[in-house]
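Removed from the display is one protein chain of the complex; every other protein chain stays in position.
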Amino acid sequence: MTVGIVGYGACLPRHRIKVEEIAKVWGADAPSYKKGLELREKSVPAPDQDVITLSVEAARNALARAPMVDPQEIGAIYIGSESHPYAVKPSGTTLAEAIGATPNCHVADFEFACKAGSEGMFVAHGLVKAGLIKYGMGIGADTSQGAPGDALEYSASAGAAAFIFGADNVIATIDHTHSYMTDTPDFWRREGMNYPQHAGRFTGEPAYFKHTLGATQAILQKSGMKPKDFAFAVFHQPNGKFPMRAGKMLGFSREQIEVGWLVPTLGNTYSGASPLGLSAVLDVAKPGDKIMMCSYGSGSGSDAFIYTVTERIKQVQDLAPKTRWMLEHDPIYLEYGEYAKFRHKILKAEL
Amino acid sequence: MPTARAWREYPQRYRYEAAVCAKCGKWFFPPRLVCDACGHREFETKTMKRTGKILTHTVIRVPPAPFKDQAPFAVAVVEMDDGPRITTQYVDWKEGQLLIGQKVRLEFRKIYTDGHAGTIQYGYKAVPA
Partner (left out) sequence: MRDVAIIGVGMNKKWGELWEMSMRDIFVEAALDAIDNAGVDHVDSMYVGCMSGGLFTGQEHIGALMADYLGQCPVPATRVESACASGGAAVRAGFMEVASGMSDIVLVGGVEKMNDVSGDDATYALATASDQEWEAFSGVTFPGLYAMMAVAHMHSYGTTIEQLAAVAVKNHANGSKNPRAQFPMKITVDTVLSSVLVADPLHILDCSPITDGAAAVILCPADRAKQLAKNAPVQILASTQASDTIAYHSRADLTAIESTAKAAAAAYKMSGKRPDQIDLFEVHDCFTIAEIMVMEALGLVEKGKGGPAVEAGETAIGASIPINASGGLKSKGHPVGATGVAQIVEVVEQLRGASGERQVAGARVGLTQNMGGTGASSVVHILEVM
């Protein structure tokens, strides 16, 4: 059975903060951060936005692009994130209620650092392919935090992308998938702690690169395809440099990666990162285009997918706001104080 | 807020479900049991379109306790395109967009949380359309 994406949608917050603004407060050298991370600014969720609200709006956009889908026929909804609003109470239940998919639906929240979103996509698509459900939804969304003054504060941002999988009216088939993981302690957060910790340079070669390369090489071998066969490649984008370097090491060109490379002005949307890269690619892809997507989640693992865009893509691209339009259209810039208040780094005293 | 009450209001807060009088066609949001225009007691459930326009507005500078971190914030009376009027917060606006007649759209947002350990109340807020 040919299964693929039947609808997709994104949601990005309107607010932004520039690297200079953060560097100014901590006495850091903005130009070297911008150069080192290949990142200029990031999105900031408003105090009333969280993984659930961003996921609902992304899902609404996905449904707008899949007008034949009756929410009652969605058999599974999986939101992957590392900033679910509740420790116990799935984000997915609120999303299911908001889009009218209850009660006959399987819902679970996923967590695997930055690859929780692609995991949700992996499993939802699998259930459709197994013939167990008619449509399934996988969403990657995060409003992750970087500790004040830490390197991650420059990049940790917010966003969501939602994908509906099905076997009819497909806009991009899923031809192959591959998942590759090990126990690699590069980045983690303990229960009850506000901010994650990371192992510095260990997060590079033994973590991000090993798994991204491992998953991508495995899927290329499994599919018998080569980098030049692809119109686009989307990798996890924790900063501007890593996806470009990984792509180069694998044999992909800068041009193949650029369309889905949102991080320089969006920041790292964690579980939303590669899914949002994919949505940006789908916004402009043409029928017949092949897309390579490989996520990365610390801890560690990568999920790789190969998609082929169908004729139908042209009919749906304009049915909801495009990813780059949301990124570029009329953003609202914040100063550090307002940003700290928005991100609950400072709280009004409870007296 | 009692969780039972929050749950009861999901069809309105999450899905914008309204009741339309089966006799005279008046839209009610939230739904009612009796039409105040014609007295009829049967209704059809319909989902409101998410768009509307601002009829009046203010900026709250002294917020009620659950919203103390949010001040200042704008609130507006919005007339939905389908007819009902609602009171809602208005967010993500820039100077020149807080005015009578401004076109808006409803988005799914967090309204407030019941303290650090209580539930999170979700609902709708208006943004510039």
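In this document, chain identifiers A and B correspond to the written order of the chains, with residue numbering beginning at 1 in each.
Operating definition for what follows: a contact is a pair of C-beta atoms (placed from the backbone, for glycine too) under 8 Å apart; a residue touches a chain by one contact, two chains touch by 3 or more.
Computed from a predicted model, the values in this text were never measured in an experiment.
Novice: Give the labels of the shown chains that the missing chain contacts, considering the complete complex.
Specialist: Per the contact definition above, the missing chain touches B.
Novice: Going by the contact rule already stated, which one of B:A18, B:C35, B:M48 or B:I111 would touch the omitted chain in the full complex?
Specialist: Once the missing chain is taken into account, the touching residue is B:I111.
Novice: List every residue of chain B that touches the chain not included in the displayed model.
Specialist: Within chain B, the residues that touch the unshown chain are 1, 5, 9, 30, 55-67, 70, 73, 75-77, 85-89, 100, 111-112, 121, 123.
Criterion: only the chains that are shown with their structure count from here on.
Novice: Taking the mean of the C-alpha atoms as each chain's centre, how many Å separate chain A from chain B?
Specialist: 30
Novice: Under the definition above, what is the set of chain B residues touching chain A in their complex?
Specialist: 10, 14-15, 68-70, 89, 91-92, 94, 107-111, 120, 122, 125
Novice: For the complex, give me every residue of chain A touching chain B.
Specialist: 14-15, 46-50, 52-53, 56-57, 60, 85-86, 94, 97-98, 100, 330, 332, 341, 347-348
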